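Shown here: the complex without one of its protein chains, the others still in place.
What follows is chain A.
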Amino acid sequence: MPHSEPGSEVAEDKMDIQPEADVEGSPTANGDTHGTAEEDTPMADAAQSQPEVRDHDKKDVKLEELFDDMDSDEEFPSSKEAADQTPQSSSPDELPSSIGGADLKASDPEVMRSFYQRLFPWRYLFQWLNHSPTPTNDFGHREFAFTLSNDAYLRYQSFPTADLLKKDVLRLMPSRFEIGPVYNTNPRDRKTLRNSTAFKPLSKELCFDIDLTDYDDIRTCCDKANICNKCWQFMTMAIKVIDAALREDFGFKHIMWVYSGRRGAHAWVCDKKARAMDDQKRRAIAGYLEVIRGGAQSGKKVNLRRPLHPHITRSLDILKTHFQKDVLEVQDPWQTMERQDKLLQLLPDKQLNERLRTKWNSAPGRGSLSKWADIDALAKTGASKSLDAKALLEAKQDIVLEYTYPRLDIEVSKKLNHLLKSPFVVHPGTGRVCVPIDTKSLENFDPLAVPTVQSLLQEIDAWKASEEPDSSASRVQDWEKTGLKPYVEQFRSFVIGLMKDERDVKVKRERDDESMDF
């Protein structure tokens, strides 16, 4: 073999892979897999997304691997036909009666196997990506990428049906898998094309990635990969603002928010129009939504034109109360002396700043809420002769935005061929399932209460014990016995809504076609 490299070495003999149970929580693959950022190691920093690198980094696939895949795809499709109908209800008796989840790590192969086998909503995932109950290219030409438990990263996997995907997942036991775009050819056949430019991504959901590590300079409760319910409020605000803009301004309807398993959330905008957008349009949306700009050294990060764009005005309306409560009261970002300087730097009037500094220095430990009120109070007393009330108001608006407006990992949204972690996979570090977030009761979403894979498996066991005599028990699918139920149901209704719209469009187009004269 002329070149050998991390990914393909593994691919060569992937049948033999023994997932290692001791991979501490966090497989980050070979650097180039970082695109989706969030779910990396605790020590890795979040913003190492490297879409650029990845784009250039089409992994070679070895010849034997190509055939390997073909075999696994096509050799036994019929034997699985029946299971396709009810993948989740594969009789529980065949499995170990107790999985004993609690004392095992989430990345333990037995735990993962049981999860993928019994709980993962394969059928809805399929329908979600396929937009129709019968297999189409929307699913068949879709790229999946697996991160194996030894950190190898397999790109360009594709599957004609959900069942074959499930089979391969169970065989390879990836610690997570990602979803990429639909290509114009089957990704597995890309090497057979005459030239490499003929292999093109056609469509993908518009995605957003928000990560709490990007809030490290303004959150005081946690940092790095840690989160609590206090700083999760930043995420709540972010979701509200982005969701409103996508729905009201851009007219998108099918938006799913997913908890990313540790410290962030992803959005999947699944409208047909959104999926078909090219990079330029994705960039346009990203730019429209991006307000906080600048790096560590750029000082004031929000600099907006006046009058404010209606989108900003609306966002400010949404964020105002959060700013008072979740930022000023709870985070108390300017409590200490050095932190209060950060606030003063953002205010325009030097004289006023001096007065404020004197006042605050004489009362150490004064809370941010009072400090924020002091600004207007002192301004009113005429602390500064040259005070420009309008500039002050605008600076205050900018500050509110700097401390509340969503901080997007914007690269994820700009590129059609960016990969993003699939919903419902397990975060290997926390064991939490990447569940959809219900935007209707967004405020009630508690990331720390999201079920872990271990707790779910225990729930299955517990359920069996208590309700086995019930004759209808065999009809109940495993996920229905657990805390995953509301999330799967939510996902299901989302998918049904999406498929319905998609069907309507198709019917309409067929009608249009008939009327055309060829």
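Here is the rule we go by: a contact is a pair of C-beta atoms (placed from the backbone, for glycine too) under 8 Å apart; a residue touches a chain by one contact, two chains touch by 3 or more; residues count from 1.
Here is the rule we use: contacts and distances are computed from a predicted model.
K.L.:
Can you match the unshown chain of the complex to its UniProt protein name from these: "DNA primase large subunit", "[RNA-polymerase]-subunit kinase", "YALI0D05093p" or "Elongation factor 1-beta"?
P.N.:
Missing chain, UniProt protein name: "DNA primase large subunit".
K.L.:
Of the residues A:202, A:292 or A:387, which one touches the chain left out of the display?
P.N.:
Within the whole complex, the residue contacting the unshown chain is A:292.
K.L.:
Specify the residue from the set A:230, A:272, A:311 or A:396 that touches the hidden chain.
P.N.:
A:311
K.L.:
I'm checking contacts with the chain that's been left out. Which of A:151, A:178, A:374 or A:502 qualifies?
P.N.:
Looking across A:151, A:178, A:374 or A:502, the contact with the absent chain belongs to A:151.
K.L.:
Which of these touches the unseen chain: A:110, A:189 or A:249?
P.N.:
Result: among the candidates, A:249 touches the missing chain.
K.L.:
By the contact definition given up top, give the residues of chain A that touch the hidden chain.
P.N.:
3, 5-6, 28-32, 34, 41, 43-45, 47-50, 52-53, 56-60, 151, 196-197, 214, 216-217, 248-252, 273, 277, 280-281, 283-288, 292-301, 305-313, 407, 410-411
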